[in-house]
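Got a structure for you, questions after.
Of the protein chains in this complex, all but one are displayed in their positions.
Read from first to last, the chains carry the letters A and B; within each, the first residue is number 1.
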Amino acid sequence: MEDRPLEYDYTIAKLFMYSTIVLGIVGMLVGVILAWEMAFPAVNTMLGEGLAEYTNFSRLRPLHTDAVIFGFTLSGIWATWYYVGQRVLKVSMAESPFLMFLGKLHFTLYMVGVVLIVGSLLMGITTSKEYAEFEWPIDIAIVIIWVIWGMGLFGLIGIRREKSLYISIWYYIATFLGIAMLYIFNNLAIPTYFASDGIGAWYHSVSMYSGTNDAIVQWWYGHNAVAFGFTVPIVAMIYYFLPKESGQAVYSYKLSILSFWGLMFVYIWAGGHHLLFSTVPDWMQTMGSVFSIVLILPSWGSAINMLLTMKGEWQQVAESPLIKFMILASTFYLFSTLEGPIQAIKSVNALAHFTDWIVGHVHDGVLGWVAFMIMAALFHMAPRVFKRKIYSKSLMNTQFWIQTLGVILYFTSMWIAGITQGMMWRAHDEFGNLAYSFIDTVTVLHPYYTIRAVGGTLYLVGMFIFAYNMFKTMTSSERVDESELQNATPMGA
Amino acid sequence: MFHWLEKNPFFFAVAVFLTIAFAGLVEILPNFAQQSQPTVGTKPYSTLELAGRHVYIKNSCNACHSQLVRPFKAETDRYGHYSMSGEYAYDRPFLWGSKRTGPDLMRVGNYRTTDWHENHMKDPAGVVPGSIMPAYRWMFTNLADIDTAYAEQITVKNVFAVPYNKPLPMKDGSKEVVKLADSLSGAHASALAEAKLVVADMNDKNVKEMVNNGQIPEIVAIIAYMNSLK
Partner (left out) sequence: MDIATLQAYGYFFLTGFLVVVLYAYIYHLYTRRKSNAGIDYEEYSNIALDDDISATPIEKNEKREVQ
């Protein structure tokens, strides 16, 4: 080791790259199955009556959301952390055997957690709280995994050469702290087995909060799991990968600092917009609404900062599919952070809440912004990690257009479905009676559910192309030299 | 002054944490000081109802059905009186849901009957043509977990002082007591007695036979739960 020059060590980043790809396909595959089930209910029993319990919509639905959030996205966050972290701190994982051990432990325990979660959700072991479905033993495992990541995170920061923390590191730190706080408080529960001296299922627990209070805590968590899982760490990624790939410095570092503090302060408040017209106190609903509108400012601060980073270099968008992915991601970020606040306005929410428009909003954010950014990050990392060119540029382009079409079909059909259903629910006839029975508002959605399923399927096809391209890049693509890896990622035809 | 933070990860983390935690401290904590008071007529769940609630959760019914009637004419016309905070006092966890692929179930006990549910859970589209709800036939054979429901009852009674065995005011001015059994076998006996009342209105021969043999299938528990939603 002594005579070799020091290099960044991507052992752990690699492991998380694999899990990003695999869990991404799993999560989206389950999503596509769900979409087809909504369009054609016969799909619910596709593996026969005997297995219907495990293939029906309601049992699979938490598996879809959790596989995408805690599988795909979290893996992506960690893959990029173990890559970006070293580089902007100018310190190698190889310099600390302890951090390396923590990293391996982190990945191993994470894999154990994934298996436990998939198994328990399929068996129907759930607390019912969205994105917090896991029972207490898994919650404890998740907290341990999180703490190990935290030790690795602050450990690496502790031995850094670059004294000032780059903006991406700020966002990773915020992800760590935010999720830790939210997750623990939302999942506080009492295991009934121990509280009743050993009766019933050992893993079952009952929430610390009841009714309205439980709802407040859950959506304080639920909304901000989106904030600190789907926004903050993804911004961390784009603040590193877009400048690095394009060779352009961030448009304004000062603006990035301001948006950071703004986002940190404002985001949590907005959770109340999930509870408009419910039984939570009115002032809390109003705060949720108001702060959701205020949230446009820090969100757009980051989004515009990203787009302006490309100032004078827009030809790169046409030339490089990798830049295309990132620019489309920031554009979707721009639009979904406008769409969200619009839905949080009380009068709009009265129409949109409980409908497919909300589902559409989540998916233009996650498919358009989160997944595009994570895939772009992996594309940028792969040649540096595996020392090979991206296998095929034209496959990247194909994937880009297929998936973009998929997202567009997805959100347009869900917009129409949501608004149609919302309008039909509230329609009254000339005598003041309800104009439609509930089932009318379901059957009318069939074409939109079908279009959505097609859109989702296209996106999944793109994921398979992505996986194939990455697999080839890892195994058989042309080798590259360190000197070719400064900015624009080398790609084969 | 500020830049100092950016070079000191510990204090930076503290500053970020305070910024994030601020909203929760102001918004959530004070509300907890005011304990949510049950409305008149709201009762804790019986053993069988709670077991049914667990079946509801196990199958993520809340993924498609809300339990929250918003204060709009269209919703009160369709589902009944809008929801009030106190009605949820014994709901751990809350089951408001976030999507209405199917209708709201907050007061489904007011307008659907045992045999309607029985037929509907077996074949939703047969009862409601065009329905996209999947059938839940395994509920007719899987057994409800009475033990866990009883364990949860004991837990909420001891930890959160849920008023089992106490007279509670009803809307008509009477008092009602929800009994909690002293022992596990007592809980089974009372759940079975309740199950027999439900099964009396059902047609499925297997289910009737199971209950006669002292077994409670999931379908009986979930119907008991849905009938209690009023």
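Assorted remarks:
The rule is short, and it goes like this: a contact is a pair of C-beta atoms (placed from the backbone, for glycine too) under 8 Å apart; a residue touches a chain by one contact, two chains touch by 3 or more.
Everything quoted here is computed from the prediction, not taken from an experiment.
Although one chain is not drawn, the whole complex shows that of A:261, A:300 or A:464 it is A:261 that touches it. Of the candidate positions A:6, A:147 or A:188, contact with the unshown chain belongs to A:6.
The omitted chain makes contact with chain B at the following residues, 1-4, 6-7, 22, 26, 30, 33-34. Panel shows chain A; residues 5-8, 86-88, 90-92, 159-164, 166-168, 239-240, 243-244, 247, 249-250, 252-254, 257-258, 261-262, 265, 487 of it touch the chain omitted from the view.
As a working rule, only the chains that are shown with their structure count from here on.
Averaged Cα coordinates give chain A a centre that lies 29 Å from the centre of chain B.
Residue ranges on chain B touching chain A, taken from their complex, read 3, 6-7, 9, 12-13, 16-17, 19-24, 27-28, 31-32, 36, 54, 57-64, 66, 68, 70-75, 77-78, 83-85, 87-103, 125, 128-138, 145, 147-152, 154-156, 158-160, 184. Interface of chain A with chain B (complex): residues 37-38, 41, 44-45, 49, 52-53, 56-59, 61-62, 124-130, 154, 157-158, 163-165, 170, 173-174, 177-178, 181, 185, 190, 192-193, 195-196, 199-201, 204, 206-207, 209-218, 220, 261, 264-265, 267-269, 272, 274, 277-281, 284, 287, 350, 353-356, 358-359, 425-428, 433-434, 438-439, 442-443, 449.
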